[in-house]
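One protein chain omitted, others in place.
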Amino acid sequence: MIIQLNPKITQAEKDAIVNAVKGLEYKTTSVKTQVGSYLVGIGKKDFDIRQLGNLSGIVDIHRVSDDYKLVSRKWKVGRTHIDLGDDVVIGDGSLSIMAGPCSIENESQVQLTIDHLVKNGVRIMRGGVFKPRSSPYAFRGLGVEGLKMWYTQARKAGIKIITEVMQVSQIAEMYDYVDVFQVGARNTQNFNLLDELGRVDRAVMIKRGISGTIEELLYSAEYVFSAGNEKLMLCERGIRTYEKASRNTMDVNAIPILKSKTHLPVIADPSHGIGIREFVEPVALASIMAGADGVIYETHQKPEEAASDGQQTLDFEESARLIERMKKIFELKESF
Amino acid sequence: MIIQLNPKITQAEKDAIVNAVKGLEYKTTSVKTQVGSYLVGIGKKDFDIRQLGNLSGIVDIHRVSDDYKLVSRKWKVGRTHIDLGDDVVIGDGSLSIMAGPCSIENESQVQLTIDHLVKNGVRIMRGGVFKPRSSPYAFRGLGVEGLKMWYTQARKAGIKIITEVMQVSQIAEMYDYVDVFQVGARNTQNFNLLDELGRVDRAVMIKRGISGTIEELLYSAEYVFSAGNEKLMLCERGIRTYEKASRNTMDVNAIPILKSKTHLPVIADPSHGIGIREFVEPVALASIMAGADGVIYETHQKPEEAASDGQQTLDFEESARLIERMKKIFELKESF
Amino acid sequence: MIIQLNPKITQAEKDAIVNAVKGLEYKTTSVKTQVGSYLVGIGKKDFDIRQLGNLSGIVDIHRVSDDYKLVSRKWKVGRTHIDLGDDVVIGDGSLSIMAGPCSIENESQVQLTIDHLVKNGVRIMRGGVFKPRSSPYAFRGLGVEGLKMWYTQARKAGIKIITEVMQVSQIAEMYDYVDVFQVGARNTQNFNLLDELGRVDRAVMIKRGISGTIEELLYSAEYVFSAGNEKLMLCERGIRTYEKASRNTMDVNAIPILKSKTHLPVIADPSHGIGIREFVEPVALASIMAGADGVIYETHQKPEEAASDGQQTLDFEESARLIERMKKIFELKESF
Partner (left out) sequence: MIIQLNPKITQAEKDAIVNAVKGLEYKTTSVKTQVGSYLVGIGKKDFDIRQLGNLSGIVDIHRVSDDYKLVSRKWKVGRTHIDLGDDVVIGDGSLSIMAGPCSIENESQVQLTIDHLVKNGVRIMRGGVFKPRSSPYAFRGLGVEGLKMWYTQARKAGIKIITEVMQVSQIAEMYDYVDVFQVGARNTQNFNLLDELGRVDRAVMIKRGISGTIEELLYSAEYVFSAGNEKLMLCERGIRTYEKASRNTMDVNAIPILKSKTHLPVIADPSHGIGIREFVEPVALASIMAGADGVIYETHQKPEEAASDGQQTLDFEESARLIERMKKIFELKESF
């Protein structure tokens, strides 16, 4: 169960509520986010919701039968809106587009990308400065210095930044230069990282694990939310299967399933999902039809010279065409 | 390599060509379909195409580096059109919709379904009379008698029939009452069945295996084509993965990949693909955006009373809405 | 539930039992195998077993909560022994070894293999005469003529034959020359083939599907058993996963799980399971430790010249060493 507490609740009132919940043989967890205060109760016994409802200090009580609680739509039917400032909002019924290179490489690349985004009305830029690489000998990104350079240019152009954070110690050094912290597919179940991101006042996007279940993704979101951060979105980026004709198997099914289970926005990543440049567009359009709130994809001025992931990266012409088509598709879908 | 032969070729000319190809250390297979005559050469050595081109009796020669040959787009760039008669054509740039129950149950059900299809402009009805069931104790379908009853009603209404054939001996008894033979996911690599369907003058739709690769599906199509039948289409119906939130994992990625590799039409089956009624629509729409030539799905007057697969079956209201939306989506996509 | 009927039951007695079972809202199926007569009841309602037990004509009644019935150990705790004649018995607590080439190629190969088997005390020879091949252009085996040649040589040496049957029409032509019909991984759910094999008085080995579940394998066995044939064994041969370092992923876990669920013998196929020659031995030994009743593997006088599967085939020296080690391992395990 989730009990939303009155922000002005007294300690005595809260104690009374905790005791009443424990009396039902429920384990309780206090959650204080940047938005509200909650008491999450975990237990199995059936109970009469009115018994608790009469206690003072309670705004609302909901039964949530799912094992994840605060991210469930059974509690919060309305959609979560994530406001990044400057009229950039994710999850409010508009289509969120996030585009940019796999890796941030240098100033000129960043400027060319920003120009491309501005020209096409895209407000959020993706790019990696800390790159998780299978091999220790591969390029690992420009680090925080690259991020600062990128930030300077992006802010001038009114562009928001989404980029991957790989470990707890990076959160503080990245904090001032990031609009959305991305948790990568190899860190979906890095619970310490999730806990820490729950304590930060910045939006977070969690990618589904390389072979993560939909339920595990929701649990990972519950970590961030229950640690205090409600500015949270999820990302489908393809799963690992036996089929090797595509890099991953973009699980388009996960999009409507997630939308039915959680109030959090759901973003599609067709670049990693299918991993083949010429098929990024159809998979992006399919994802929007399946219900995605946004699309994140890779674009580069010269994909064949990109520091990483060139084989799945669009050039600017392909990117511009994709943006135009995504908008048309989204508009039609919204008319249904 | 594929050598298309002149229909009026003499035996002497053909022998000369076969000898020339064998001289290149290629293994040859003669293929005579209902449409044309070909010589398929399998080998690795590089050769000068002009050497062969000068021989008489040859219409055209193509190198095909794929291991499947006759179904490859490297040979035939134009799309295969499958004409079922009465202006029902698959693969000609129109959207093919095939709908109906999982199992044919009785006359009243068939008539209700036909009325629904006619009302909504759908020309092809699906339904099973031979049902492959994991358990020997489950309902196995009405058999040929059910097919005849269905055929009688469908023909009156101008509706074409697609239904599953499970074994060689059924082909003859079903032949007169079927417009498209469907090869189910458990029979994708039933090579004897494929061989026999290659000898029949009826359209065939091959479903991808339960965990079949895209390449295996193309090979299975090559069996039918090389045995003589060019009226062939493929169907993506979801693959088996670790994820159990959906019945199968509809592999939307397979659609654009197949379209790039083969000239055969590609049909999407969202009912089996995701297997959950409320999500059939988004996955169907996504499949069209991904490039499908058609959609096959399950509908029933009362899904909760269906003899099988009720949990993934649309009622007629949902079906009518889906048809309308698919058409709009397809039209927009075609405008790109 | 499974009701074992008295072989001398009268029709009136049987009718009375069927009626009583239907009265419990159970669906009944009469099963007459080469060994006994049964009535299988499918239903969910709880019932008092004594109610039925008093009826005449009944030998025994068992509740079986699994969805498969006749192959379940909940009904038959004792192990199934399959007697192939000439003191060759599978499942009786001895280790069954089946070895031979992937494909039967010619007389000399057959004789060399038989000599190798006789020398090493192996009584069952494997080999394919009908080969399921992904590509229609690949070698499809010598067919029935090859089988006859093989049979002649094998009988002289007291060697039993196990070989794959691919379709219903082959059963009759193969019948006289086969000791065990093998159902391949692509046909595990070819239900018509299973039904027909249930009507034959020959042992059957069903391989697990390419991505078949353990439960589906048991259901497929139920098809054969309920159609009349109790001489039945199962084979784990590796499943399809994302891991490509091995050809398949030999699922050693399936062996003890199957042994706990069914009374049928379980055979391991390490050649297809891991698919890499140098690792066939460790996987074979591991399978015995996991509880397999037997091992089937590929051996050839010159693996590098084998018509198919050479990369996973042992030469005779490796084969002889494996046989010796398997016997030692099995003996130690049996002493536990």
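Going by the order they are written in, the chains are A, B and C; count residues from 1 in each one.
What we mean here is this: a contact is a pair of C-beta atoms (placed from the backbone, for glycine too) under 8 Å apart; a residue touches a chain by one contact, two chains touch by 3 or more.
This is a predicted model, so every value here is computed, not measured.
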item	value
Shown chains that the omitted chain touches within the full complex	A, B, C
Touching residue (missing chain; options A:A227, A:A245 or A:A320)	A:A227
Chain not shown: contacting residue from C:D251, C:D269 or C:D293	C:D251
Residue among A:F181, A:Y219 or A:Y297 that touches the chain left out of view	A:Y219
Of A:L84, A:L147, A:M166 or A:L258, the one touching the omitted chain in the full complex	A:M166
Touching residue (missing chain; options A:Y68, A:Y297, A:F316 or A:F330)	A:Y68
Absent-chain interface as seen on chain C, which is shown	211, 213-215, 239, 241-246, 249-257, 260, 273-274, 276, 278-279, 282-283, 285-291, 325, 328-329, 332-333, 336
Touch list for chain B against the chain that is not drawn	211, 240-242, 244
Residue ranges of chain A at the interface with the undisplayed chain	27, 29, 40, 42, 67-69, 132-137, 166-169, 186-187, 189-193, 195, 209-211, 215-216, 219, 222-223, 226-227, 240
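Keep in mind that, in the parts below, only the chains that are shown with their structure count from here on.
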item	value
Pair of chains with maximal C-beta contact number	A-B
Interface residue identity across copies chain A, chain B - same or different by half	same
Chain centre separation in whole Å, for chain C relative to chain B (CA means)	33
Chain centre separation (chain A, chain C; CA means) in Å	49
Whole-Å gap separating chain A and chain B, where each centre is the average of the chain's CA atoms	38
Junction residues of chain A - those touching two or more other chains	211, 241-242, 244
